[in-house]
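One chain of protein is taken out of this complex; the other chains stay put.
== chain A ==
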Amino acid sequence: MSTVAGAPKQRTPIRPARVLLHTFLVVTALAWLAPLLWALLAAMRPYAETSEKGYVSWPDKLTLDNFTNAFTQSDMTHYFVNTLIIAVPAVLLTLLLSSMVAFYVSRFDFRVNLSLLLLFTAGNLLPQQVIITPLYRLYLLIDLPGITMSGKLYDSALGLVLIHVAFQSGFCTFVLSNYMRSLPHELTEAALVDGASVWRLYWQIVLPLCKPAMAALATLLSIWIYNDFFWAIVLISTGENMPITSALNNLSGQYFTDPNLVAAGALLTAIPTLIVYFVLQRQFVSGLTLGANKG
């Protein structure tokens, strides 16, 4: 296909194939968003109106009442804070610990390196349910009087932080060790010859160079840990202590007679991850593919 001379390369002239493609993509994208738009529409309509006119009807008025009601009636702030208390330390600790292991296995030639890396990578691929039964018993067994509200590791934010860190450090170690391995050898070797300690090597030379990978992983981890449902469902028993996603489960049981309110609650729960995604899209996507491109 010959393009008009001088036309910018990006702007291909209108071709039937392109029109067809765009039509297809627009229709599919709208179909893809339909469940979310449906939830949004339901959430913006008063229950009285929909129960009278049915859900497929022209809305008389659209309000944010359901959102404010869901937010205040179910004490969502409290659950958001719970999530924050779990997610922030979990993300930071995971990055710190897995970068240390990655540093160890990628910058030195110890015999255990490969086994260590295999151990972490394989651990992350296991389904969570494989380990939950003994973990649950273990958490009930560990007494932490005065440290956690429940007096045990069970039903505590600390317990969730620990399992998130232990589990997620597998993926992060794998990604970070690949990343660190691509840094030039001379970099650390020269510093070692000059007498720098390994901690300095790690903290002042290697870690700052890993910033892009760490940012990508931090985005990914925040979303994963925020979205966690399984660990919280099994390892937290008190409704008060639940993070937002599992608290939503309780909320929907409580308000199942008003689907519009549940829709509002579900959408509110999704907002933080959507914000993180829209703001840090590039980091998120590169994080997902950091692990996948190798392989």
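The rule is short, and it goes like this: a contact is a pair of C-beta atoms (placed from the backbone, for glycine too) under 8 Å apart; a residue touches a chain by one contact, two chains touch by 3 or more; residues count from 1.
In this text, contacts and distances are computed from a predicted model.
The chain absent from the displayed complex carries the UniProt protein name "Sugar ABC transporter permease", chosen from "Methylated-DNA--protein-cysteine methyltransferase", "Cytochrome d ubiquinol oxidase subunit 2", "(4Fe-4S)-binding protein" or "Sugar ABC transporter permease".
Of the options A:92, A:149, A:215 or A:288, the residue whose C-beta touches the omitted chain is A:288.
Where chain A meets the chain that is not shown, the touching residues are 10, 18, 21-22, 24-25, 28-30, 32-36, 38-39, 42, 50, 54-56, 97-98, 100-101, 103-111, 113-114, 116-123, 125-138, 140, 162-163, 165-167, 169-170, 173, 181-183, 185-186, 188-190, 192-193, 197-199, 202, 223, 226-230, 233-234, 245-246, 248-249, 252, 259, 262-263, 265-267, 269-270, 273-274, 276-278, 281, 284-285, 288-289, 292-295.
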